[in-house]
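For this depiction, one protein chain was excluded, whereas all remaining protein chains were kept in their positions.
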Amino acid sequence: MKIVTILKQVPDAEARVRASGGTLDLSGATLVIDGMDEYGVEEALRIRERGMETEIVALACGPERAAEAIRTALAMGVDRAVHVVSDVTLDAVAMARVLAGVVQDEAPELVFVGGKQADWDSSALGPALAEALGWPHADWTTELTFEDGTITVTHDIDDGTETLTLPLPAVVTTQQGLNEPRYPTLPNIMKAKRKTLEARPLADVAAAAGAPADRATELRASEIEARSRRNVVLDGDAKTAATELVRRLRDEAKVL
Amino acid sequence: MIDFELSDEQKQIQSMARAFAREHVLPHAAAWDRETRYPEEVVEAAAELGLLNVGVPEAVGGLGLGMLDEIVIAEELAYACMGFYTILMASDLGLTPIVLAGTAEQQRRFLEPLTTQARLAAFALSEPDNGSDASGLRTQARFEGDEVVLDGTKMWISNGEQASVIVVFATVDVQSGHKGTVAVVVEGGTPGLEANPIHGKLGQRASPTAELVLRGVRVPSANVLGEVGDGFKIAMRTLDRTRVPVAAGSVGVAQRALDEAISYASTRQAFGGPITRFQAIQFKLADMKIGLETARWMTYRAAWLIDRGLPHTEASAIAKCYASDVAFKAAEEALHVHGGYGYVDEFPVGKLMRDVKLNQIYEGTNEIQRVVIARGLMR
Partner (left out) sequence: MILIVIDHADGAPRKSAYELVSLGRALTGDDGSLTALVAGDAPGAVAQEIARFVPRVLTVSAPELAPPRAETMTRAVAHAATTLGAEAVLVGASRFGLSYSPRVAMRLGAPLLEDVTALERDGDGYVAKRLSYLARVTETVAASAPTVVVSVKPGAAAAADPAASAGEVTELEVPFEPDDVRVGVASRRAATKGRVALEDADVVVAGGRGFGSAETFDDLVVGLADALGAGVGSTRAVVDAGWRPYGEQIGQTGKTVAPRLYLALAVSGAVQHLSGMNRSKVIVAVNKDADAPIFRVADYGIVGDVLEVVPALQEAVAGLD
């Protein structure tokens, strides 16, 4: 059994994100492995710990510094990693094309991708990658079990949940509820030093995959989302404030 | 020539320690403080991640971490709760004499068990009437056959009640000064050893502190570290190292104080806007930042000297003294920025100040650090 887990390095949720002149400034932000991606790493580790002989390979496409996120996965217990080093911020479709080449070479049975990474707020990478590979996918997965050659997953859909069976190989996107990711332990952090982290330039990987080494869309500007709010605080005891609120929602904001 | 960057592993260690501290320590710190509670289960969780007893050498099952690795952890844990970090720090203090002066056999016997389970070590030097003057020990060590018998009282012993390994400093002759001092490893639960918890501490209440009473405590003479007469030197060499984690803990507190002050000041409104508009507040924040950065780099430098095997007595004394003074000042200023709210326990700044006061006192008061520094200058 071989599992590839796809990673992204994203700003910590508490990080302050700034923008000026239409360009994002992340210089002050702490960057971490995306929380959604951690669920995939953890699930792969658990599959191995349940006794199935499993090689786990982390795969990421991002700038030089994304190696730090990859090292977190290695310290959590992933066996080795491939880092497609890219200074271009690819969109999901372009990244899926590039990564599909690497995944094809690795030929795993299962690929985990975070359900929606906290930098691009996109959930497209998993489905796009599955399509590029010609594989089925399940997204927003909260439960996963194996039965010879197939997996059964429970995932969230618009009006509830759905249980699917998928033949392998398949792409599964992960989210909260699937498991509780572990911290890398100090001994494992030290051991990770000796694991292989193979860096490959985007241009080479893209050429080998027959994919463009560039975005499919054009990012023109990034601005901080600001919405002006009324910021009215209603005073008085609970009854007075509640009555005044309902009155204002009806008469002032006209939403009731 | 000079590299101010942490290694990849150190960054990993930092982010792991930070995640652990923010999730498992910080949210509970106020309750531990209020209830004076030793958070045993969180110490165990820290041990599972390898954060406890990081100073154990690789040869006896440790990770072979350096001082820089250790202080990266220190800063993160102390940021969340200085009292909690003191539990781990005091355990490393307790095992350091064995690392520095123990034989391979002693290291295996006493240190290996500290890596397989959440066991604590303790360092027993201070006495009721004798703190910083380590040569004035009154605890007696008497050799009888192949045993040592210990009698006396040790004071302010962090982890004293919980420790499975305690290094007790004693003297074979109270008149002989340094020459009679000896360091003896006593295992927790040895007959004649009694631990009395010390109550009513101003701060660092998650960290348990005890008075240790030794009444005819017998241990094999194979538990003596080095030889008779080495005790004082072992204690001093130990503190030369372990003052650096105290400095790093102080840096963690200073960082927290600054973050709390910024967070409060940017939401607190006065005269029609946030109080960060005022230079009086801005200058306080800037001064805190100046202290924080200079203390952090001095601490890193002291750790770097240790990891290089270079002389570090002066650097560790400067780091400990300066960082703890800076941190106390930062906590006090953060409290002041909070105004009346800083004076009640709804906000964490009061605890920061109570906690970090101890950093100016333990492991050699800041006056003793200045003595150490001055002594080096006069030589």
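Remarks
We just call them A and B in the order they show up, numbering each chain from 1.
As a working rule, contacts are C-beta pairs under 8 Å (C-beta built on N, C-alpha and C of every residue); 3 or more make two chains touch, one makes a residue touch a chain.
No experiment lies behind these values; they were computed from the predicted model shown.
The hidden chain, counted over the whole complex, makes contact with A. The chain not shown here is touched by just one of A:81, A:99 or A:130, and that residue is A:130. When you scan B:196, B:267 or B:282 for touch with the missing chain, the hit is B:267. Residue-level contact of chain A with the missing chain is found at 11, 13-14, 17, 19, 22, 24, 35-36, 91-93, 96-97, 115-116, 118-128, 130-132, 134, 136-140, 142, 152, 156-167, 175-177, 216-225, 227, 229-234, 238-239, 241-243, 245-246, 248-250, 253, 255-256.
Criterion: only the chains that are shown with their structure count from here on.
For chain B in complex with chain A, the touching residues are 8-9, 11-13, 15-16, 19-20, 48-51, 54, 63-65.
Of all the residues in chain A, the ones that touch chain B in their complex are 32, 67-68, 71-72, 75, 183-187, 189-190, 192-193.
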